[in-house]
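A single protein chain has been removed from this complex, and every other one stays in its place.
We call the chains A and B, going by the order they appear; numbering starts again at 1 in every chain.
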Amino acid sequence: MLGEDSPLLKTTGLTRRFGGLLAVSDLHFEVRRDEILGLIGPNGAGKSTTFNLISGFLRPTAGRLEVFGRNCTRISPIKISRMGLVRTFQHGSYVRTARVRDNILLGTVHGLSGAGRTDRNRRVEETAEILGLTPYLDNSAGTLPHGIQRLVSIAIAFAARPKLLCLDEPLTGLNQTEVATTLNVFQAIRRDFGCSILLVEHNMKAVMSVCDRIVVLHHGQQLATGTPAEIRNNDEVITAYLGKRHAK
Amino acid sequence: MLQTVLQLLATSLQIGAVYVLFSLGLTLIFSIMRVVNFAHGHFFAISALIVSYGVEHLVAMGFSVLPAYLLSTGAGIAVALILGAIVYQFGLRFFLRDMEGAFILTMGLALFLDGALLGAFGGAVRSVPEIVSGDVSFFGVAVTMQRLALCIAAVIVTVALYWAMSATKLGKALRAVAADHEAAMLQGIPYGKLALTGFLIAAALAALSGALIAPVSIVSPVMGSDYLIKGFMCVIVGGLGSVPGAIVGALFIALVEAVGGYYLDSSAATVAIFVLVIVVLLIRPRGLLAHG
Partner (left out) sequence: MDRLRIPWWLAGGASAIAATVLIQDAYTTSIINLIAIAALTAASLRFVMLIGEVSFATAAFVGLGAYSAGVATTILDWPFAVALLVGPVLVTAVSIVFGVITLRIKGPYFTLIGFAFTEAVRILFSKTEFIGGTSGMIGIFPPPAIDAWLSTIVMAVVVACVFALYAIEKSDFGKVLVAIRDNENIATSVGINVLFCKVACFAIASFCAGVVGSLHAFANNVISPGDFSFLLAAFALAYVKVGGESSILGAVFGAIILVLLDSYALGLGAGENLFYGGAIVLAVLLMPNGLIGLVTSASRRLARARAGNGPTLNRKTA
């Protein structure tokens, strides 16, 4: 049973090899209740691999994965998502040919399969409102601007009302206003729905402002873990990734 | 026991020789254009029909058998090339990489050619006299010279094609397009022209295999469809789009057919082939020779 203080997600020594390439090695981190955790690192650092490992789309070569207190090291992605861990994909994480409303509907199917059309539609409309997608519900997802498409992909995942929402670069291609709104949405999700968020992002300002803790990856290894302040002042992180500019 | 094994191997090689040439064309078309040509069997049949008529008439005019045969084969290949060019220019060109559309188009074409061939040549079954006569014995196994000539011709053509694909500029361009057509186009390789070239080579291969099988088999306007299905099976087993795969697949299918036909009967052998194909597709969908 999941105790009050148990983490939602815990990795222990998580490692993944592709032939001779060590994509990620020895990851030890956890995502706690009501937390927004950031996962940062340069391109090729292993962020996507990590995402695929924790969501079951890839099997680890070594190490252990616990999701909501259960050992999920070799569990299929369907089972992990049904437990409450839902992730988005970095590119095209939506159905191009379908309307926004039918995209968001996908997220409701499993949880509300017995509930009937009205309940599912209500969940779709609620989710759209939270993400500011209400005006676009009847547009075909493929015809919308990039920023809106990113919101659609978040909406699909959030419509499943997960306990842990894993977002892969949700802010790419958004302008400053859109970023600010989306960050507010993240905080609303955490506050009003008791959902934790694991965020892979390149937008450092956004990450520093919204995350409670940050994990830094570099060449597949965990370079540092801590609060934004700690990470900003971590020498290794600065030399490897951030540069002096963020060290204030 | 050894005798039987050798006999079966010999039979497989003879059956396989024609399958190889037929399948090479099919796989070439798939590798370059990502479509299947449902009318491939008709290029095969047209050539065999032209050879059967040509040899008969030329011999009647006083030619001896071998020159008559070679002339008719040339005519058969020429007709196949012309037909291929027309089919590509007015039809297939618009369905490159559209598997479903090309399938329907070539299916309609196959029906149309069914009617055309029946109209032009009549439904009667024909035969072509032996071009090369006599028997030969290998390790106690009897093989007719005609079938031996067929195998030798098939080997020569296959080796020539294989060499051309690896060593010539055209062959390299064809392989580049097969591997990644967009990258090839970015490098300036003209996809459309290459697709046409590939299609014509395939048509010529089908016509050649039709000419080669004419002296050892019955010739009729509908002979193509049986080979078409077997050809598909060869190509699947070996790997869609792989030239060495087509060879391996063809020989493999021919072996199953020879063994099955000897111990059971020909339709049981065909069922065995289909079951085998399903198993291969389930375990290694890209074929036996694929890169995993």
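Note that a residue touches a chain if its C-beta (ideal position, glycine included) is under 8 Å from a C-beta of that chain, and two chains touch if they have at least 3 such contacts.
Small disclaimer: the values here were computed from a predicted structure and weren't measured.
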item	value
Chains in view that touch the one left out, judged over the entire complex	A, B
Contact residue for the chain not shown (choose from A:11, A:49, A:81 or A:182)	A:81
Sole residue of B:33, B:110 or B:234 that reaches the chain not shown, by the stated touch rule	B:110
Hidden partner chain, residues of chain A it touches	55, 57, 77-78, 81-82, 86-89, 92-98, 102-103, 105-107, 109-111, 117, 120-121, 156-157, 159-160
Residues of chain B (touch criterion as defined above) contacting the omitted chain	90-91, 94-95, 99-101, 103-105, 107-116, 118-119, 229, 232-233, 236, 240, 267-268, 270-271, 274-275, 277-278, 281-282, 285-286
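We adopt the following convention: only the chains that are shown with their structure count from here on.
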item	value
Chain A and chain B: spacing of chain centres that average the CA atoms, whole Å	53
